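The complex appears here without one of its protein chains, the remainder shown in place.
Coming up: chain A.
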Amino acid sequence: MSLFSLSAKCTCRAVSMKSHRPSFNLLTNDGYSVTKVENLHRRNRCLQSHITRVTRLLSSEPHHSKVPKVATWELIPEDQLPPPAHLPADLVDQLERLALVDFPTKQGLACLEKAIRFADQLHVVDTSGVEPMDSVLEDRALQLRHDAVIEGGCAEELLQLSKNTVEEYFVAPPGNIPLPRREERATMMKHSEL
């Protein structure tokens, strides 16, 4: 694919904005099928209304984009944000235990603090009287399944996924191995680096 810009001239690749508008039909289970049909129509038509200058990398379909040409977001001033969260070492340790994620270096911790700061911007939004959203699916109907056996019986396949098995059982260490304490881990890290 090459870089190119559109002119007002109609080429066989030119496309009308109307037919290309991606519409997600919420009544169908699978949204993708709708756009596939749209793609087909796109290739057949050769209308050329509302073509604008768009420069795009790696794309053969120019269209009127909703992305503004210049940045429109503003930096939120510090005074509108709550005080920056300070993460004591004990809290970091607890988080590492709960999520089994490692923050061994100062950079890791700095990254976490920046991420929290970024999320702090949400406090600026006025959410009074608005129910919190759980997921984008929450307005959909929950599918109920009929109580009939349709899967299972694939022990062999599943066991092949594990390095260590004993007579059709998966093998795990005896109970949870406690995560070594912060000081011990620091020493361990030092030794591993040497």
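As a convention for this text, a residue touches a chain if its C-beta (ideal position, glycine included) is under 8 Å from a C-beta of that chain, and two chains touch if they have at least 3 such contacts; residues count from 1.
Note that in this section contacts and distances are computed from a predicted model.
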Choices "Myotubularin-related protein 9", "General transcription factor IIH subunit 3", "Small ribosomal subunit protein mS26" or "Glutamyl-tRNA(Gln) amidotransferase subunit B, mitochondrial" - which one is the UniProt name of the chain not shown: "Glutamyl-tRNA(Gln) amidotransferase subunit B, mitochondrial"
Hidden-chain contact residue, picked from the options A:V67, A:A89, A:L122 or A:V149: A:V149
Interface with the unshown chain - residue positions in chain A: 94, 98-100, 134-135, 137-155, 158-159, 161, 166-176, 178
